[in-house]
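The other protein chains are all here in position, but one chain of the complex has been omitted.
And then subunit A:
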Amino acid sequence: MNGLVVLDGCADDCTMSVCVVSEAHAVMPPLEQFMEVCFEERRELFYRDVERGDLVIGRINSVRDFGLFVTLLCTAGGLERNIEDLEIKALCPLRCVPSTGNHDDPLSYYQIGDLLRAGVKGIDRYHEKLTLSLYSSSLPPHLDKVKLGVISKEDLPLHYSRGEKVTADSSQTYEKLLESSLGLSNPLNVDYLLGKLGISDTQTPSLMRGLQSKHFKEDDFATAIRKKQSVSWALKCVKVGVGHFKSRRYVEAMNEYNKALEIDTNNVEALVARGALYATKGSLMKAIEDFELALENCPTHRNAKKYLCQTLVERGGQLEEEEKLVTAEGLYKRAILLDNTFQGAAEALAKLQLRIQKSLELKEQEAAKEQEKTKTVETSAEKLRKILKEEKRMKKKRKRSTSSSTSSDTSSTSSDDDSSTSRKKSKKRKHKRRRSSHGSKKHKRRASSCSDKMADDDIEWFPAPANTSASYIDQKQSISKLISEGEQSWEKSRCEDGRGRLDDAIDRSLENLKHGAQSETSRPGRPNVNGEVRDQHRTQSISECARNRRDSSSSTQSEYSQKSDRYSKEFSSQGRDRSESERGGNEKMDRGERNSHDKDDGRKSSGGSLKKDIPSNLLDIFSQIAEFEKEKKLQK
């Protein structure tokens, strides 16, 4: 609508030259021209009214080395005056002429007679001098897209070209020109011009006292009345619909509700009633949609809230049956949020959460199983080195009697080697260990209530340096075994928590053992600690986990694992040998405590080494290990 179409009928040669676009309104030459305002007055008015940032078009009449002299032809923006005959001269100084980029004298680009469009940069009204600039920065923001510089005749503004025609043809009056211009016939020119002048068309001003805007009340306007009317009509339909609903005529009821919603979309009552109908018929999702929409429009609608709660809970129930537990949980939570006095929702949520937990546990176990099956053994030299470093460190801090510990460790290692079927090499062993570890994890989870306490214990229990480290170094086979197991566990140890808890459980149980107290945990494995090994499986599992722990990446974990490992060794040895009773276990534990005394906060009091009863067939092995350890120590 802003372009210009000028249908020029050139009377002389009867050709029509059509230039460009459409005219939103009739663009007229300056009124000054028609009024034939005199020269002096026009000149005076021009200099009074021209402002910086106005656009002017002129012809270059001389090119000097300090700039261009321009004779103004017409105005091009900001002012609309008839100035051609005024012969106003303006200067465009050199510094306001942009360079053309190829390092020539920028003025060489311009020639005498060129049409130039420039912005007014400075005015000296008193001396009637104008300074122009060819930089866009001299223009106001709304004009800065205009191209400054040399222009052609086609770019001359319409009011000027029309003005030229008027001077040429004196019979062209303002009226005639206006009537003949296309813009006058534009049906939307009133809207356009009102917009241009900044006046709103629906709130045109008036000078009548009674028509002032303050006398008009918002409620009297058509849209407001219509809205109220729609609401009341819709309510009538809803009432009829509810009547149908109560008499079980569901189809008619739905029709009425839909009619009501057509009359008044988002009518709250209609939405709630329709939602109730959907819920009764079983389309719970649609019901929920309707209730939510109703609540958006009217957040305090009691019935909407109530029904929505009920429907959410019902839907949650449905989802639960479809095993979409998480979604169901979300729904219950929302229901509670909406109305926390709704009993059904709270109960359902509690039940569901339990169920989720259980299913999560199951899933984890299965997942772990899967992962273990698919894991491949990796040997990492770095991990080994790290572990060995840890062990060496601990060794240095240790003060202990080596013999029994090492022997027991050795025995445990050897017992590991020699022990039951679950101790077979590689896969089967890992397999069984994994399974048993799952079992222990299961137990772990059920004992979650104790986990907090165990966590506390964790902090204070520092893992004993593994006495077995020496024996491990000695026995490469066992090391590689350990490492491989550790690697697996480390890689699959996403359930570090579980293992942590496991270790904690172990710690706790040992602590209890030490104090002679019954273990608090519900772990069936506990009685084993007390000397009755019923389930070798479990102990193996402990050792497995412990070992895994041992080789895990973090030092604490490795510490823990070492400790657990040691304990597990003790367990396993106990399991191995029923005669290794509580005392034996105590001894080992005490030893372990002694070994870790510098890290402990002294919870482990006793340090005496107890004589233990070990089968003679192991004694030899123990003694061997003990000797070796002594040698090692001497070496260090």
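By definition in this document, a residue touches a chain if its C-beta (ideal position, glycine included) is under 8 Å from a C-beta of that chain, and two chains touch if they have at least 3 such contacts; residues count from 1.
In this text, contacts and distances are computed from a predicted model.
K.L.:
Any idea which of "Cyclin-Q", "Transmembrane channel-like protein", "ER membrane protein complex subunit 1" or "CIB1 protein" UniProt assigns to the chain that's been left out?
P.N.:
In UniProt, the chain that is not shown appears as "Cyclin-Q".
K.L.:
Among the options A:152, A:202 or A:343, which residue touches the chain absent from this view?
P.N.:
The one listed residue touching the chain not shown is A:202.
K.L.:
Of the listed residues A:87, A:104, A:169 or A:191, which contacts the missing chain in the full complex?
P.N.:
The missing chain is touched by A:191.
K.L.:
Please output the residues of subunit A touching the missing chain, sorted low to high.
P.N.:
Residues of subunit A in touch with the missing chain: 25-26, 28, 30-32, 34-38, 41-42, 45, 48-49, 51, 78-81, 173-175, 178, 184, 187, 189-191, 193-194, 196-199, 201-211, 216, 220-223, 225-226, 228-229, 232-233.
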